[in-house]
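Please read through the structure below; I'll follow up with questions.
Note that one protein chain is taken out, while the other chains of the complex remain in position.
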Amino acid sequence: MAFISSGYNPEKPMENRITDIGPQHFTEFLQPVIKKNFGKWLYHEILEPGILKHVAESGDAVYTVRCGTARLMTVSHIREICDIADEWCDGYLRFTTRNNIEFMLEDEGKAKDLKKFLNSQKFPAGSLKFPVGGTGAGVTNIVHTQGWVHCHTPATDASGTVKATMDAVFDQFTDMKLPAPVRISMACCLNMCGAVHCSDIAILGIHRKPPIIDHKYLDNLCEIPLAVAACPTGAVRPSKVEVDGETYKTVAIKEERCMFCGNCYTMCPSLPLADKEGDGIALMVGGKVSNRMSKPAFSKVVVPFIPNNPPRWPEMTDVITRILNAYSEGANKYERLGDWATRIGWERFFEVCDLEFTEHLIDDFRDPAYYTWRQTTQFKW
Amino acid sequence: MAFISSGYNPEKPMENRITDIGPQHFTEFLQPVIKKNFGKWLYHEILEPGILKHVAESGDAVYTVRCGTARLMTVSHIREICDIADEWCDGYLRFTTRNNIEFMLEDEGKAKDLKKFLNSQKFPAGSLKFPVGGTGAGVTNIVHTQGWVHCHTPATDASGTVKATMDAVFDQFTDMKLPAPVRISMACCLNMCGAVHCSDIAILGIHRKPPIIDHKYLDNLCEIPLAVAACPTGAVRPSKVEVDGETYKTVAIKEERCMFCGNCYTMCPSLPLADKEGDGIALMVGGKVSNRMSKPAFSKVVVPFIPNNPPRWPEMTDVITRILNAYSEGANKYERLGDWATRIGWERFFEVCDLEFTEHLIDDFRDPAYYTWRQTTQFKW
Amino acid sequence: MAKHKTPLLDQLESGPWPSFVSDIKQEAESRAKNEKGLDYQIPADCPEDLLGVLELSFSDGETHWKHGGIVGVFGYGGGVIGRYCDQPEQFPGVAHFHTIRVAQPAGKFYTTKFLRDICDLWELRGSGLTNMHGATGDIVLLGTQTPQLEEIFFELTHNLNNDLGGSGSNLRTPAACMGKSRCEYACYDSQELCYNLTQEYQDELHRPAFPYKFKFKFDACPNGCVAAIARSDLSFLGTWRDNIRVDQEAVAAYVGGEIAPNAGAHAGRDWGKFDIVKEVVDLCPSKAISYEDGKLAINDKECVRCMHCINTMPRALRIGEDTGCSILCGAKAPILDGPQMGSLLVPFIEVNKDDDYQAIKDVVEGVWDWWMEEGKNRERIGETMKRLGFAALAKAAGVPIDARQVQEPRHNPYIFWKAEEVEGGWERSIDDFRKRHQR
Partner (left out) sequence: MAKHKTPLLDQLESGPWPSFVSDIKQEAESRAKNEKGLDYQIPADCPEDLLGVLELSFSDGETHWKHGGIVGVFGYGGGVIGRYCDQPEQFPGVAHFHTIRVAQPAGKFYTTKFLRDICDLWELRGSGLTNMHGATGDIVLLGTQTPQLEEIFFELTHNLNNDLGGSGSNLRTPAACMGKSRCEYACYDSQELCYNLTQEYQDELHRPAFPYKFKFKFDACPNGCVAAIARSDLSFLGTWRDNIRVDQEAVAAYVGGEIAPNAGAHAGRDWGKFDIVKEVVDLCPSKAISYEDGKLAINDKECVRCMHCINTMPRALRIGEDTGCSILCGAKAPILDGPQMGSLLVPFIEVNKDDDYQAIKDVVEGVWDWWMEEGKNRERIGETMKRLGFAALAKAAGVPIDARQVQEPRHNPYIFWKAEEVEGGWERSIDDFRKRHQR
């Protein structure tokens, strides 16, 4: 490999340097009809799963074909997407906030043709490249994180759990037969980059073993006070330890105080948590973000632990489909998953989803825990 | 005065001693029809304000006439009550959990006569001795505390504020024209012996000046560690102070951390809080206890401070009647005050009650404060 | 004529509501007259001095009572609240002014005989002033002096066959709603359970052994007339497991306007004709009721037993027959960390007098043992359970974990797993780990 210079001169880093320009202005990227009718849209229709029609005050209409992606995508794949956009959409496209691709066209017939075309594109091993769907009252793409593909703190994989889940709920992606939209999110550790704290269904990687302490190296690699300060439960304290006859400055961990958040590990690489048997998945449900009818709500933990069972995490997808089915049968039209569970009562939720309620599902973290306990005699048998 | 011995022998305290006998069994005190139909009641009716009729499976009926009291009552007054019970009710009566008296009769006509009689009894200066009412959808007697009559920590008086309030809402005691019962409670300091933390309307005495420290005497009168531990905000710490050339072990108080709860004073008489200008009343509303329709709920502070203005606290009774009127006009039948405020929104509550919303009404005490802030864009103009 | 001028208090003699000022004045007068020729054991003019010191507070806006010293009766750690005036020279009659808490009978039913005995005792040996009743439920005798305490106790126990109530870090005097005595909603005998537990735990009531105070209250149904859910460390609320009993004829009578809804509780205003759909069906919190073709149907599996429909149509609807109580734990006033309602610990327990309520006592004692072990000084059980977690309490109480104990599951994933729950345990070696993961 020969180093190819971009023009950057390491000797004079400030030479020709361009900084602080931010992204380009979004209007550079707007499809012409979109640009023309900017701020003048009148209404929309979902013509069929994955196809939206937006009509402007001018009478103009734009047809959007939405399709799923794996988010983790290669430049080969992006180029293929560009080819399609060039051929069908004059070189314009967009990504949604949930990592779907939207192709915008001006002709309804062409939009429907594009949907057919997209649905016919497959990877050699058989999975679809561009499944159309994700609109209306169904499941759309999963917001997720890095997992074992790129992060140092995950308790599970992201891309793998997401692929397994989307395969399992694929029908709900292409149809619109649920009572309301169901948003699934995934985060591979308690940092929750996937912001699973407010999703209808959330897949969350969790650790269950306290950090192992790499005493010999800790003081070299970490700022002990930062590691101590990082622990929300005060489980970490400075300490000295003798290993092989030598004394090391290090930390000690009150293991019974640990709730496996990994914060200390974020600050200190000598405190790894990962463990094949300890790590796995918690499932949370009933969060939402929109202000429609009910207020935004947090997700609640309903399954405290499912072991990692790659590549397809069948125990996990089994529970997810069970919850989706129970919701689909029980909820009213327009009713989000959490609103349904609240209406029927969480005691009933566990019954109809055939889930076990265990002590781990009762909040015991800090004062606000109290607000999740039941302070009434109102409950169901 | 000559000491009259009861028979107790101070030399031999254990002689003849009877202990741990508790109260008498309640059946000793039950009126015969009550006793006969115990556990066999079928239904009840409120014949008119203050008169209840309970019908048993046997067909028996008992008529109860309920009347208000000042709670702080003398033996003369109790004897007068006994006279009435002897004359009308074969020597039986009861007190309610809200300090009303109930006279039970077996004849409807006599019950109505008794009501008339009770309503005609007055103290020489004009107030009624036994106003009949307190049933159904109205205001009943106020649960309250000691105030300046007997306690060392009050920030206001109890009997006085209660008398002023009951005079102001007297119509609501004798009629049943509110949407639902309205329970008023009174507590003269943050200890809240009146349990005002869950009342439709709560009158609460509050201090607003940090304790004065009686440095010279503190160490003699108090256990310093207990006083330090008592403070929920950690405002109190051990300290030494020089007064008049002598050094005293005492405490220091971080005044800006004080929220005037009086806990330190409970533990240590050398830390008095009482102050004419500092002390006064906060009003809270919207709490409830019953599980009917909605869950039990805490009262919320809606007026952070009203100065003590004895003997009649007119500013306080003015706000109370304003709230009652707005509630009476705005609420649905069966709807408790807090449920009404929640339904219309607290922003609207302040508008219709013509109350000012100030920063002091925004919770800033500990983590749960967050749950009272608004985490949605849903609000009213 | 009065010993002290009380211009401010005098203003509280007007207005319709019973005036405590007028009442105290009448007592003062009665003691001054002393028609019975009693040899008052504490100053005869103490009611006047009480008015005097109160008037002083009304004018200077501050209390004039000091902390009580440790006063009480031999062998008991509670029942008396010591109290001293901070202006004893000005108000000698109330210089010492202790209160006595007398255990009230469950449900507060009385004979005049009993009350008159109390009055006689208190006129002679106390101020003649009382609270009927204290906020916890006791008969509160307001103001006496130390030498009278044992005398009063002796007379109470020997002549009135009655004990003192609680104070201090004890079990406090339990209280019950009137329950089965006169209420058709009673799901269990709140008075009997109250009486039984009060007797069973006399030792805990009289001798401080707890970290702090502890209260029991007994409501025989979810209406909560003794406010148990808000005001007692353990709250016993009646409920049922089977179906609400419906009398369709009576339903028709309500719909037809023959019976006033809610037993006539709203008679003071014209709310229009009773509308069963609007007033009952639509207001059911769990939407368990339907009304079609003149028939009311309740889906009892969905009912949360809130009492609304029953309260509204007491002649048509009755509580179920498979009754018992729910136990909630931890209610208290806001000191120190904010107010708490009771949290549902036991969704349902039978209230069984035949075995002396053993199942209930097991729960009570489990809770106490744990609290006495774990609770800090001056920490209410509600605070202990917040600090150590609901599951720890449930375990201590021997109560199985149940989804009904929560309003909703936890929002955070901060689960405190234990080593024995995790495959392979927690023992791991960094060297093994480093075989798989280089530094």
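By letter and in written order, the chains are A, B and C; residue numbering begins at 1 in each of them.
Criterion: contacts are C-beta pairs under 8 Å (C-beta built on N, C-alpha and C of every residue); 3 or more make two chains touch, one makes a residue touch a chain.
All values reported here derive from a predicted model rather than from experimental measurement.
Considering the intact complex, the chain excluded from display touches A, B, C. Summary of contacts with the chain left out: across A:E48, A:E106, A:D219 or A:E315, the touching residue is A:E48. For the options A:L114, A:I213, A:A235 or A:C261, the residue in contact with the chain missing from this view is A:C261. Across the entire complex, the residue among B:G68, B:G134, B:P154 or B:P272 in touch with the chain not shown is B:P272. Although one chain is not displayed, its contacts with chain C can still be listed: residues 60, 62, 64, 66, 86-88, 334, 338-339, 411-414, 436-439. Seen across the whole complex, the unshown chain contacts chain B at 190, 197, 204, 206, 208-210, 212-215, 217, 221, 255-261, 269, 272, 274-275, 277-278, 282, 284, 286, 298-302, 304-305, 307, 341-342, 345-347, 349-350, 357-365, 367, 369-381.
Quick note on the criterion: only the chains that are shown with their structure count from here on.
Centres computed as Cα averages put chain A at a distance of 51 Å from chain B.
With each centre defined as the average position of its C-alpha atoms, the distance from chain B to chain C rounds to 12 Å.
In whole angstrom, the spacing between the mean C-alpha positions of chain A and chain C is 48. Along chain C, residues 222, 229, 237, 285, 305-306, 337-338, 341 each make contact with two or more other chains.
Counting partner chains per residue, chain A shows two or more touched chains at residues 367, 370-371, 375-378.
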